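Structure in structure tokens, see below.
For this depiction, one protein chain was excluded, whereas all remaining protein chains were kept in their positions.
Labels run A and B following the written order; every chain starts at residue 1.
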Amino acid sequence: MINRYDNLIIEFFCRIIAAPVFIFGVYIIFHGEASPGGGFQGGVILGAGFIMLAIAHGMDFTLQRIREKMILFLSCIGVFIYGGIGAACILWRGNFLDYGKLPLPLESVSVIRGIGIMGIEIGVGLTVMGVMISIYYDLINPGGIQPELSGEEE
Amino acid sequence: MKPLKLLGLITVIITGFFLIYGVSDMPNWGDRNAPASTHVSPYYIQRSQVETNAPNFVSAVLADYRGFDTLFETTVIFCAGIACMMLLRKEDDG
Partner (left out) sequence: MEFILSKFNYWIYIIMMMIGFYAMIAKRNLVKKIIGMNIFQTAIILFYVSIGAKKGATIPILEAAHHTVVPPESIEVAKYINPLPHVLMLTAIVVGVSVTGVALALIILIYRRYRTVEEDEILRQLT
């Protein structure tokens, strides 16, 4: 019999430690230029924060916070941010993904390239976070169980 | 041991010997003049900070000098998420 207080310590501790984990993930994405990190690493940490909440509390708790359709929608937004920044460079007479031609009011071309790097790391981080949560949700979904061997799917 | 597993073990050992024979041409551990570190890598190390304002060479090469590869790598992991969704999600009927 599952007691109500069996998971109490794990639930309480995961709820406390989830907020620093998300802040740490966002920190790693934004400081990818100056310290070890970047888009992929920060996206995996953000996804792992949601998976930790799902393991401790159950998947319904996490689905109340972020619906399953919105998870893949976040991934699409990430790819569009990346392609959008690349295509915006074409509008100002540069090549695709040539960040030096964007008309930002900063000191020199190299600082504009630095801001371009930060922008695409945000896109990559969003995509990786969405795909991590989506694959976890698909793998633990119980789904339908076929009673006989010759039955078809669904 | 079952005959097929023994055959697998012999295949693995023969492949291992061929790979170790091919290792004799590779550079030593920690060699500074290895061919991997001499053609375009000194350019990236010396000119990343001046041209892209990013002290991290790995991020500058990944996102600025080779940004096209990273775009399609992001597409690859997005396609993996879509493939898992298409295989395993069912619509709620009624």
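Quick note on the criterion: contacts are C-beta pairs under 8 Å (C-beta built on N, C-alpha and C of every residue); 3 or more make two chains touch, one makes a residue touch a chain.
It should be emphasised that the depicted structure is a prediction, and the values quoted were computed from it without experimental measurement.
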| item | value |
| --- | --- |
| Contacts of chain A with the absent chain, listed as residue ranges | 34-36, 40, 128, 135, 138-139, 143-146, 149, 153 |
| Contact set of chain B toward the excluded chain (per top definition) | 4-5, 8-9, 11-13, 15-16, 19-20, 23-24, 26-32, 34, 36-37, 40-42, 44-50, 55-58, 61-62, 66, 69-70, 73, 76-77, 79-81, 83-84, 87-88 |
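Here is the rule we go by: only the chains that are shown with their structure count from here on.
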| item | value |
| --- | --- |
| Between chain B and chain A, distance of the C-alpha-averaged centres to the nearest whole Å | 21 |
| Residues of chain B defined as touching chain A within the complex | 50-56, 58-60, 62-64, 67-68, 70-71, 74-75, 77-78, 80-82, 84-85, 87-90 |
| Touching residues (chain side chain A, partner chain B) in the complex | 32-39, 72, 75-76, 78-79, 82-83, 86, 96-97, 99, 110-111, 113-114, 116-117, 120-121, 123-124, 127-128, 130-131, 134-135, 138-139, 141, 143-144, 154 |
